[in-house]
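Note that one protein chain of the assembly has been removed; the remaining protein chains are unaltered in position.
Letters A, B, C, D and E mark the chains in the order given here, with residues in each chain numbered from 1 onward.
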């Protein structure tokens, strides 16, 4: 496996802004470790802080529950081919209750969507008037 | 808007295999019209039949409910930039109860996922051992 | 190499629907082994069956010969960055007679297409009227 | 339709290097017109020349015949979602003899490849040893 | 042109959080109008605020000057095929001094990068040890 562009920043070596983010992550997750995404991103403390704050806001319970949000995250990550993201968000989804049967259906939908997206594009299908604006009146 | 590569096949001009699919679509949806994706795809009756059968199977209620499946479809379609697919599946999701608040959260998650997918790739973050296999033991 | 999200299902441990697909694959290919794509997909026997039936139909000889279809498969897989797919379909194409010279030309076309796709998009070139509908009258 | 980033360069207004490329394109194709891709690219005569020379080399008859090369071009253009490229290369392929039946099979293969690419990625299928190097010994 | 999924929110109809963002945008840019991206995003005031704050932070002068950042934005937008983004960020870059000659070189680099990305993937080139970690020691 290739190395990251800059080495991960361990807690002991981190400055106070980075440690503050690490502490918030561990508290929010009820864990005592930090995954490598954050440790590598910590080379840029400003982006680390902004990304963590954004992610926490976006993934919080709201009109959609957190497990659905994790499934959407996985669907995007598959379509982009991001191995790290597929694995880390599947782990997060499983921790939130994702079953193997749900995972199988999720992947089937993502596969099918990629196929029909390609078919629509291939045939250059024009948009039906009734679907304009996603079907709003 | 550009024309499709072959013209849509209208019901009146369709052969019996195509009509059979059109009838199934209208019955399944409780509508009296067929959208252009199917009408253009009908230039290839074998692919029309296979695609409809596959879509019906994949999108049926199961371990995930149909509205969640539509949301996953939209997430993939956004990531692939398929205008037709975003609009048609948003219309389908609204018909299944998607609210504007849910749509807004869905797009926020998809935006965020595209950002962190890029950050992970940019930094070449190696996969944490705990996430291997999506966190299975 | 990271682990799959669920472990491959070996023939001995498979149920009858999965074994039936495995048998058809080995017969169709004249081999006595199953590659990991199918063995992992077998965690979802319904998707396994549908995918195998679809692939067999799509890749069968027809208006295009099977080697051309394998080359198209490789072109898509390169553009999507799917390592598994590039390798497995190149192996399939070689088994159907693909030469190194053909492979080299295929990759050159795929490279060039990716470049001019980007140039067209970059310059926002509007579609010539003569090309509408892919040049049909 | 949106405007290109810089206006097309018409023959009459073009300098000698651009005219030379235009002449070569019309001669090679046996036509008396130039499509907008080249006319917009002509704002950058160096890139115009390099791109035309490259395209001519890559698309020439060789180990693969020109119609197969056009089909590969279309497959990539669909996967990238490039409307201009799909339409212009379908027109070129039709001029080289592509039938509607071949076009239909091509799109079916491209759709299927996009689906199985996604399934492989979704499940994180590891590469079978026999497929390493695309199956070379 | 298709309609957005929800209608743009005009200043007069906007609530105070949205107006506050609009005011900041106009002040930062020295303009008296708001482009449709923000007006459509304003249907979700929380995402509007977060996105504007993030964009302002990311695009501010720093180790890279703002024109270079706009060029990077355009390069990504081309690669993703986002028409709106290409046009709006090209307009922003021109306002910051981008010349036609610079734009032409930018597009040539983006085209070439898309080509060699595809060639590397096509041939499955393994990473040279000297390039691991992006060449850090």
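The criterion applied here is as follows: contacts are C-beta pairs under 8 Å (C-beta built on N, C-alpha and C of every residue); 3 or more make two chains touch, one makes a residue touch a chain.
Please read these numbers as outputs of a predicted model, since none were measured by experiment.
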Candidates E:20, E:46 or E:91 - the one touching the absent chain
E:91
In the whole complex, what residues of chain B lie against the chain that is missing from view?
74, 78-79, 81, 83, 86-87, 106-107, 110-119, 121-124
Residues in chain C touching the chain absent from view:
81, 83, 86-87, 90, 100, 103-105, 107-108, 111, 124
Contact residues on chain E toward the hidden chain run 1-6, 33, 35-37, 40-41, 47, 51, 54-55, 58-59, 62-64, 68-69, 71-73, 75-80, 82-88, 90-92, 94-95, 99, 101-106, 108-110, 112-117, 119-128, 130-136
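One rule holds in what follows: only the chains that are shown with their structure count from here on.
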Centroid from C-alpha atoms only, then distance chain D to chain E, rounded to Å. What do you get?
27
Among all residues of chain D, those touching at least two other chains are 2, 5-6, 43, 47, 51, 78-83, 86-87, 90, 103-108, 110-117, 119, 121-124, 133-134
